[in-house]
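Next up is a structure, given as structure tokens.
Shown here: the complex without one of its protein chains, the others still in place.
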Amino acid sequence: MLDFCLVGAGFIGPLHGANVAAHPGARLAWVVDLNVAAARSLAHKYGARASGALDEALADPRVRAVIICTPPRTHAAIIEAAARAGKAIFCEKPVDLDMAKVDACAKVLAQTKVPFFVGFNRRFDPTHRALHDAIRAGEIGRPEMLILSSRDPEISPPDVVATTPYGIFYDTMIHDFDMLRFLLDDEPIEIFARTACMIDEKENPHRDPDTAMVQLRMSSGALVHVNSSFRAAYGYDQRIEAFGEKGMVVSTNHHPTSLERHGKDGIRRDPLLYFFIDRYEQSYKRELDAFIGALETATPPAIGLDDGRRALAIAEAGVRSAKTGMPVALSY
Amino acid sequence: MLDFCLVGAGFIGPLHGANVAAHPGARLAWVVDLNVAAARSLAHKYGARASGALDEALADPRVRAVIICTPPRTHAAIIEAAARAGKAIFCEKPVDLDMAKVDACAKVLAQTKVPFFVGFNRRFDPTHRALHDAIRAGEIGRPEMLILSSRDPEISPPDVVATTPYGIFYDTMIHDFDMLRFLLDDEPIEIFARTACMIDEKENPHRDPDTAMVQLRMSSGALVHVNSSFRAAYGYDQRIEAFGEKGMVVSTNHHPTSLERHGKDGIRRDPLLYFFIDRYEQSYKRELDAFIGALETATPPAIGLDDGRRALAIAEAGVRSAKTGMPVALSY
Amino acid sequence: MLDFCLVGAGFIGPLHGANVAAHPGARLAWVVDLNVAAARSLAHKYGARASGALDEALADPRVRAVIICTPPRTHAAIIEAAARAGKAIFCEKPVDLDMAKVDACAKVLAQTKVPFFVGFNRRFDPTHRALHDAIRAGEIGRPEMLILSSRDPEISPPDVVATTPYGIFYDTMIHDFDMLRFLLDDEPIEIFARTACMIDEKENPHRDPDTAMVQLRMSSGALVHVNSSFRAAYGYDQRIEAFGEKGMVVSTNHHPTSLERHGKDGIRRDPLLYFFIDRYEQSYKRELDAFIGALETATPPAIGLDDGRRALAIAEAGVRSAKTGMPVALSY
Partner (left out) sequence: MLDFCLVGAGFIGPLHGANVAAHPGARLAWVVDLNVAAARSLAHKYGARASGALDEALADPRVRAVIICTPPRTHAAIIEAAARAGKAIFCEKPVDLDMAKVDACAKVLAQTKVPFFVGFNRRFDPTHRALHDAIRAGEIGRPEMLILSSRDPEISPPDVVATTPYGIFYDTMIHDFDMLRFLLDDEPIEIFARTACMIDEKENPHRDPDTAMVQLRMSSGALVHVNSSFRAAYGYDQRIEAFGEKGMVVSTNHHPTSLERHGKDGIRRDPLLYFFIDRYEQSYKRELDAFIGALETATPPAIGLDDGRRALAIAEAGVRSAKTGMPVALSY
């Protein structure tokens, strides 16, 4: 039974907390949040201890692992503290949005050798994973084209958008940049990006790109397309299509129910699941299970800091391309 | 090149006429209709001759085959005349609605030995046929249950309904009764039927059954369900599902286009094809092709008078069951 | 926070136990099983107490509700004991297979007035429920035909089959008998049933019916078809189709993933979910939520003993029809 310390009781924290509590191999021991009341409320539900000070929890020798659910710009400091305390680390994506800080984390992790896992949860979605496994099993032969559609139902509030310009790259498509590496088991060597502001000024006052198309070339020669939007009227649109010499595999969308309504106007199904936490409910459970499994068997986690670093590098190059209108070569 | 005489220039006649004209092995030579103007108009389009008198056309020795597209109650007399003239016969379903007349036809056909084909067109629909072939190829192993849904988009006008009480059996489900024999390659030994009048009095003033459910047992033990309605708001609903020890094959519906519309209210496809002639466009071509192929190779047509007779016998038993509320045993 | 006593730590017990533990309004306080080791193992996981004696748990005044997960033939005695102890009761379906015992339970419940809920979980499946709500909202107008397909992936072991002859009625279609009442908000007045033994002797040595078709007539005149099999090679097949004057709503099947595989042989999706607990995972959570909600608001549970009684009465009449080959009138 592994004791976990959850850092960050807001937004995605309660989800990870519940998953830890329900996992047969784990126990939620601590909840840490600057907002101590929030930490307490969450901790109480699962019989955990609460604190406003990370150090207090890290000092508990029974704590074996830390789950970091705080805002991105705080990740690096918490990673370093947890690593120095010898705790295994599960960090919500991204590692950080500043490459220098990511590199600094890398050094600390290399010194401390603690297991590190970055939560690119889509790798653990059952359908995306089945697509991955089908490619790896050779079902489509050599992969030749990959097409990822990644559309959010609505744009974030202006104040959130203001904190991360080009968030469509750093926040949304960074998942796709991770997935293309994961699915093709290969690295991109070129990226070409174009963006647009399609959402009206009231909802997107900063005129930050809300629509993007990206084309990449992999070192194998495979071609990749990613499209993204911050406003899909019909729900959270998440599709991946891999085409190869022997066929195609497609990860299609998920609906709240499987009901079909037949009437004069045609046949209607539900809109897509709207909320990313509903769509990826399974993947959040499975990524935690993968992390715990790695700790239990003392094997390296399936996805590490270098994966987080590379996805960020692709996002940065994409933004450069979008700004210059020219393809950008990628190297590491 | 086979010369055809088309009898009946109304309703379904022009469809069969166009199919004959377009077939590489056939020519439309005569169109016969009591309404000579209708015969002429159709004949003109394809360079055929027109007549109001069947005898005139039957006397033409170049005519090798007759297609009968007149109202059902006239079929028997035309069949006998054509048979006595030595012409091959393609007869729209049903052979007749009066079993005695069907039996009389059978005798004449037995004497004259002319090829006879009854147009149960659904046997020739590509999807239904693929289902048939899958069963015959053993894909589902031994067939155990068969479920046929057969729903018209709207009820016929009251004057048409008045001419054939229990028309839902004689007109619509007779297709299903033929299909269950064809698909299972077996005969039913029992039928149980229940009907209802669901359409309001304005549209169904004679209170003729407009809704029916039928359950049959085959000599093999397989169980069959048929449901039918004269008012499917979403179009012409035609489905068949065959279940067996190794799986299931399903013939699903057809749509005018393959467009999907995704919006706030969900994902919408077209309603079903509405008109039976659109839905079964291919089957009308293919049944004619099967008939012509049989004549060209001098082999017996794929479906003969006995098939028409048996489908009618099942319909009659079904009506008896619906009237008595008791299961009816079937024998031949 | 409601304290629950779970009775029966086998088969379905751990599922209900986990759902109680995860529910924000409930706590698993006791696990009771004659097999005390099983009770203890389950109790330990959730910090509950364990016992081999029901009385011990019922004596705990903090216990507000009992969940009965023992074999059907033990239900009645436990219901009566729990009712007399004043506990609210959630009983796995069926109430009992013996109508006399069901009636005896009814009397005790009438005296003690404890809330009683029978776990016909399918009423709480999100897709089936959306179908129900669409009917109730008038989307298809007056319902005219209902078609339920209810097929298990495999037959139970011979020793289980031996204990409940005609189990396809009592165990499987009893769900459909409940659903048709729930969906149509109406009672059947006639049932006609036919069965077959299609599974080979090795797997079905007792030659208990493994395949069934049932046709019912509702007091409204609506017609209902149910088909069932104990061996669906492609998974757990659970479909409902409701047809009415304005259209049709269909609850279609569920798949483990939404992957599509396109190759030379066509386009392939996953087989259906195989295990009923996976297919109805949500409905088990939601029925518990409905039960707890009723207790919290002191309103009668959504489904009570009379519902269990009526579903059993339909099953009994169905068996009578299958044995006699005649339709059976239903009355209460």
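Details
To keep things simple, chains are lettered A, B and C as they appear, and every chain counts its residues starting from 1.
Keep in mind that, in the parts below, a contact is a pair of C-beta atoms (placed from the backbone, for glycine too) under 8 Å apart; a residue touches a chain by one contact, two chains touch by 3 or more.
Here the structure is a predicted model, which is why all the values come from computation and not from measurement.
Of B:His206, B:His262 or B:Arg320, it is B:His262 that touches the chain left out of the display. Remark: the omitted chain is touched by one listed residue; of C:Arg27, C:Lys45, C:Lys101 or C:Arg269 this is C:Arg269. When you scan A:Ala18, A:Ala233 or A:Ala290 for touch with the missing chain, the hit is A:Ala233. Among B:Arg207, B:Lys246 or B:Lys323, only B:Lys246 touches the chain left out of the display. Residues 18, 22, 24, 45, 126-127, 130-131, 134, 139-140, 246-254, 256-264, 270 are the ones on subunit B that touch the missing chain. Subunit A residues in contact with the hidden partner, per the touch definition given at the top, are 142, 144-145, 147, 149, 151, 190, 192, 194, 196, 198-199, 211-213, 215, 217, 221-223, 225, 227, 229, 231-234, 237, 243, 245-248, 325-327.
Residue positions on subunit C in contact with the hidden chain: 233-234, 262-272, in rising order.
Just so it is clear, only the chains that are shown with their structure count from here on.
Farthest from subunit B, judged by the mean position of CA atoms in each chain, is A.
Centre-to-centre separation between subunit A and subunit B, using Cα means, comes to 57 Å.
Within subunit C, the positions touching two or more other chains are listed as 246-248.
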